[in-house]
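Pasting in a structure now, in structure tokens, and then I'll have a few things to ask.
The complex appears here minus one protein chain, its other protein chains still in place.
By written order: A and B. Residues from 1 in each chain.
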Amino acid sequence: MKDDAMKLSRRGFLSKGALLGSGLLGLALSSERADAKSQSAILFAKRPDTPYELNNPENILYSVCLNCNTGCGIKCKIQDGILAKIDGNPYNPWNLVPHVPMTTSLDDAAKIDGGLCPKGQCGIQIAYDPYRIRKVLKRAGKRGENKWISIPFDKAVQEIVEGGKLFSHITGEESRNVEGLRSIMALKDGNIAKEMGNDIQGIWDEKDKEKKKQRIAGFKEKHKDNLNTLIDSEHPDLGPKNNQFILAWGRLKNGRKEFITRLGDSFGTKNQHGHTTVCQGSLYFTCKAISEQYEAGKFAGGQKFYWQSDLENAKYVLFVGANLFEANYGPTNRTARLTKNLSSGFTKIAVADPRFSKLASKAETWLPIKPGEDAALALAMIQWMMANHRYDEKFLRNANKAAAKETSESSWANATWLVEIKDGKPGKFVRAAEVGLASPQKRKIPDPKDKDKEIEYEEKFLLVMVNGKPKAFDPNDEKNPVYGDLLVDAEIASSAGEKIKVKSGMQLLKESAEKKSLKDWCETAGLNEKEVIRVAKELTSYGKQASVDIHRGPAQHTNGFYNVLAWMSVNMLLGNFDWKGGMVKASTYKYDGSKGGLFDLKKVKGKVSPFGISSIRHETDYEKTTIFSGYPAKRNWYPLSSDIYEELVPSIGDAYPYPIKALFLYMGTPVYALPAGHTNIEVLADVNKLPLFFCNDILIGTSSMYADYIFPDLSYLERWEFQGSHPNMPNKVECVRQPVIPPIPELITVYGEEMPISLEALMMAISEKLGLKAFGKDAIGDGIDFKRPEDFYLRAVVNLALGEEPGKEVPDADDRETEIFLKSRTHLHKSVFDEKKWEEIAGTDNWKKVIYILNRGGRFEPHEKAYDGDKLAHKYASLLNLYQEKTAGKKYAGTGKSYPGIATYLTVANYIGESLDKLSQGYDLHLITNRSITHTKSRTIPAYWLHPLMQENGIVMSSHDAARLGLKPGDLVKVVSATNPEGIWDFKNGKKKTMTGKILITEGIRPGVISFTLGFGHWATGAADFQIDGKKIKGDSSRAKGIHANAAMWTDPSLRNNTCLIDPVGGSVSFYDTKVKLLKV
Amino acid sequence: MNNKEETKEELEEHSSELTRRDFLRSAAVVGGGVAVAVGAVTVAKLSSPPKTPTGPETIRTVSEMKTVSITEQSDILLRMQDELRAALAKPVEQRKWRMVIDTRKCVGCHACTIACIVENKLPPGVVYRPVVQEEFGKYPNLQLRFFPRPCMQCDNPTCVSVCPVHATWKRPDGVVIVNYERCIGCRYCLSACPYGARTSDYGHFYTENTPEIQPYERLSNNEYGKAWDRKGHSSPKGNARKCHFCLHRLNEGQLPMCVTTCIGRANYFGDANDPYSIVSQMARLPNQVRLLEEKGTKPAVIYLI
Partner (left out) sequence: MKENSARNLYVLWAVAFIVGLIAFIMKLVTGERLAGYGSYVPWGLWVGLYFHFIGIAGGAFAIGAIGYFLNFKGFREHIRVILLLSACSIVTGLFSIWLDIGQPFRFARILYSPNFGSMMAFNAWMYLVFFVIIARIFYLTMNKIHQNDLHDKSGWLVPLFAFGFVFSIAFPSQSGSFLGVVDAKPFWSSPLVPLLFLASAITCGAAAILLVFTFLFPTQTSVREQPFSMLRYTIIGGMAFYFIAEFAEFSLVFWSPNSEIRTAVELILFGPFWWVFWFVHIGGSIAALIMLIRGHSFKLLGTASFIVVVGFLSARLNILIPGQAVSQLKGLQEAFYHFRLRYDYSPTFNEYLIAIFIGAFGVGLFYSGMKLLSKITKKRIGTPL
């Protein structure tokens, strides 16, 4: 039967059209299969008994979900060659608590099903979506017109690489010449690139204006032969023309990420950007700032990550803007851990959210906070905690690593470190040597950029007050514990006799928290003071087993960075980092060989080291660049954050800092996802602003519909990836995604190897055509080719299997396991599973270990290994910046003012710091948005099983407002705002869609606030008609239902209204600050 | 009766007057008819339900898992699965399946609804376990409650007695099932169930409005341990369908799909005849209710609130 299915699907590959047809899938339907003794005795009936096939390990493959980004383990059950059921993977800590150890046999595990959220179970419908594309689509009409022709893969790659009059068949574009990637890649020599990069760093680091000019002149002289490779030789720091090609993505995971960066790095473009800031950007970047380490005398090495609570052991959690049961990271893993403890009474929770979320329904207290006022609430709590001495003094007084060690902590905060106050403003930490309180010391540390090198520097030591006396110390000192005074507001005398005003971080926090009275803070946050105090009291009554767990709610505002900092400061006051029941940092096994393993997969051959200012101006100080031209800058700069999704397209539109020639977009749709995403359409649809635009998508999506070419992709059920972990998972893991069904896209050949069209194939084919060395022969090492995706993935699995050091490898798969491994893959096509090839790639010695890992869908340490006494086993174990020197040293490009270094209350503002009250006038409702368990953005609407659960979303409104506005449930309303007074999506293809939705009335939302659920109101993604090869294909209107009100969200008038409101520090987009009104239709 | 006198007699009789004989005969016919009817109904009401396999042949040996140790600390799913073995080692008439749903742990995620749909390959419009949401109270003092509604597997199932063809009955282990091969699709049982727990299969497909119906919708399901597909007009199209506590999985020593998928671990399942099973412990908690108890259906599904 399976053979038949195989043959059928093989035939399908060759014959079918541009869309997925079911004929492709091949299916041997048999209604009455062999009699099965095993089932007898349920029912006497004529129809013969049939065995239950879904618990047979030979029909089961383990992989990882990606219907949201939680990445739960999945157990994929195959029936007749078709994916029939998806359940939770019992080996994976996301699905069972505790998960079964890896030593569990596959036969046993086959009978154990773990939990899984509803979307995860619907992956079947995402993979087998009739609207999936199989062939490369090329635009046959204007951008966005939704007319396509299918063309061969090779031809498409050829066109993109070589350029030319690619769209002469389209009126208006007859003579438009498109520059191909080959010509965009002007700079080809890696060494020159490195050299230029270093020289540009030199220009930036030069503070003196004159000297800067000289350096530029010097640069031009030195590189005169290559100036033509630069975007602008007057401004060499814009980098090479190579930067005019952007590789951007939405949901990209490890493994696949390397395919993009390999192409990007060997192409030499600085512009490789993700979507973090649309997600919970400021949560990441505040935590990055918190985690900057004092290295070589300055702060560096901050990690892009964040912490969440350990729900298995937490006794009290205050969830803030975290939608645990419906979204977050994520329902499957966090709910299972929480409900158990809630029902036993072990854990109590409070929820601060303008909506009465499902999570709130299990909370002791619901704080219906006013959107955007998180810092007010957090500072109120901080004030109360300080006033009542309810903070972990012992933890906070630890000034260095040694102190932490001695008090059996692993992390330590800089609460006691002294900050210099200049002109009333806190700036840098006092360097003891600079004020003569210590003598500088020459030291060497390993270069974080290059392990083989060392950096030499002068350690100047920092300062704390100990019993009122200043004391110099080394924060990283592991031997001599230093305990500082917490609240310091003093003056010290420098050796030069100068008086220096100093304060401790704790003192600064206290002052920030005391800017308003408790009552006023509560009023600002729209909350009842008594309730707030009650929660604060509870929060501080469980020692380290209490925490604040935050997510997008506080982060996605113009003041997001400081909201997050305020809440994280509460956690620092609780001293709960690295403790059971406290703040967790994720921990993963390394697949890329960066920490042991057999293969170094990080190294990119033929790298043309990218340099220059990125198109989104991240991690660069505006002031240092040659295009500095006063404040406000034309667009914002992001010295502390990256992956600024909302800047991607508008920057192209503004050609700031430089014009872009080609954009590649993978698995993302800024148009749909961003607040005011409609502003992106204008640029994407304009061939002059964006001459070449190509996408990788599994269907024609809301952004890819504007592409010149859409390359089909494998769905997450057909492909590889390393999903990693999430900050609430205490166990060390690496979840491995692998193909569980045959590929749906067309088969093609790259580097002489047959493979389905996919992101990997595309990246490799472009490289092949460009003659880059990142892929192909010997690309991984001498004699180690990289000619097909498995060349990378299987070696990564080998790394995982071998572990970080000898003795940490997984066991070999035994014969039964090997048999299961093969039998469970008989339905896969040779192009994605080839036993011989695979064994060869992995190496015979490692092959059985690879099988062992793949048979379990990843590597997971046993549950008990997550904890180490009353602490987490995998610790952050580093410095926490309560006060952030680095942040305080940066400036807003919008105003030229410096950023605060401590948790601070800020009101919502635009780019240049103006209040938005004017936009609010006449708009009486505060628009927010939220997820429901049933949908993920634009990715789950193809899942028809989810439709009955919520046919369409609507505008959720309080009964108070409904009564005030005379609205009844089911009334249709249009959402309009000051920046979208018509309340429409204009698709720039002659079509418009008004933002109308049904009124849903509830008691469960703060009066004055309205919300809508993400995931509805589509206009592409199979929802509307389109044309391929002259044939009209009907969309399914059930996918278009409901409302997507992102276009009502405010655009920023100080940014020419071509983007949404932004958090200038953390980069977050503002999702929850817009005021709207509703017009009855 | 052929001679003339008799004919004459009859002629008289055949006047328009009612005679004694008319009354006697009528009484006999009507009385006999009623007696037969009452008899038939009584016999039907008293007779045992259609035969379900019972006795030793229903004993299922599920082997213990050798490579997993199951302890008090194990996920409740594993512990309950482990308990199934003991129940299956008894003949069917000695087990009594019970489900306890803890609404305090249910987060209204609908994973169970979907798990059931996919496992049993239910078409649009057929659902065995929707999750009902209730909101009560006024801002800011309000509450949400979710209660999933599988079949209550009533001890006094009103759906069974109305079935004209004995296509549905209560098994010895308490599960009320439908024999698709017998069911004529009259939908009387749908009307009779106060919980709306039965839905009829109208032959829809989820992808019917797209360019092509996808093959996963045509795969056969394994309800009652048999293969039922969606070809032509064959059963279960046209039939009444309902939750069957995943008998086909129980038979394999596996918990019902809605139980294993539950991210809130809100479901307890097992043998109520085993006083020490987890489900029995939960079933004796004081904070329990049953749905629409006043209907006299005696639901076997218990809710903890």
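Note that a contact is a pair of C-beta atoms (placed from the backbone, for glycine too) under 8 Å apart; a residue touches a chain by one contact, two chains touch by 3 or more.
All of these numbers come straight from a predicted model, not from anything done at the bench.
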Per the touch definition above, residue among B:Asp75, B:Glu119, B:Asp201 or B:Glu223 touching the missing chain: B:Asp201
Option touching the unshown chain, where B:Pro53, B:Pro140, B:Pro172 or B:Gly185 are the choices: B:Gly185
For chain B, the residues touching the chain missing from this view: 10-11, 13-18, 21-22, 25-26, 28-30, 33-34, 37, 40-41, 43-45, 113, 124-127, 130-134, 149, 158, 161-167, 182-188, 190-196, 198-204, 233, 235, 237-240, 291-292, 295-296
Contact footprint on chain A, counting only the chain that is left out: 947-951
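The rule we apply is simple: only the chains that are shown with their structure count from here on.
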Interchain centroid distance [CA atoms averaged], chain A/chain B, Å: 46
In the complex, chain B residues that touch chain A: 51-53, 57-58, 60, 65-68, 73-78, 81, 92, 102, 104-105, 107-111, 113-115, 117-119, 124, 127, 135, 137-140, 142-146, 177, 179-182, 206-207, 209-216, 218-220, 222, 224-229, 231, 234, 247-249, 251-255, 257, 260-266
Residues of chain A touching chain B in the complex: 19-23, 25, 27, 29-33, 36, 38-50, 52-55, 79-80, 82-88, 96-101, 103-105, 108, 111-118, 121-122, 124-125, 128, 130-131, 325-326, 331-332, 335-336, 339-340, 342-343, 356, 358-362, 366, 368, 933-934, 944-946, 948-949, 958-960, 1002-1007, 1022, 1033-1034, 1036-1038
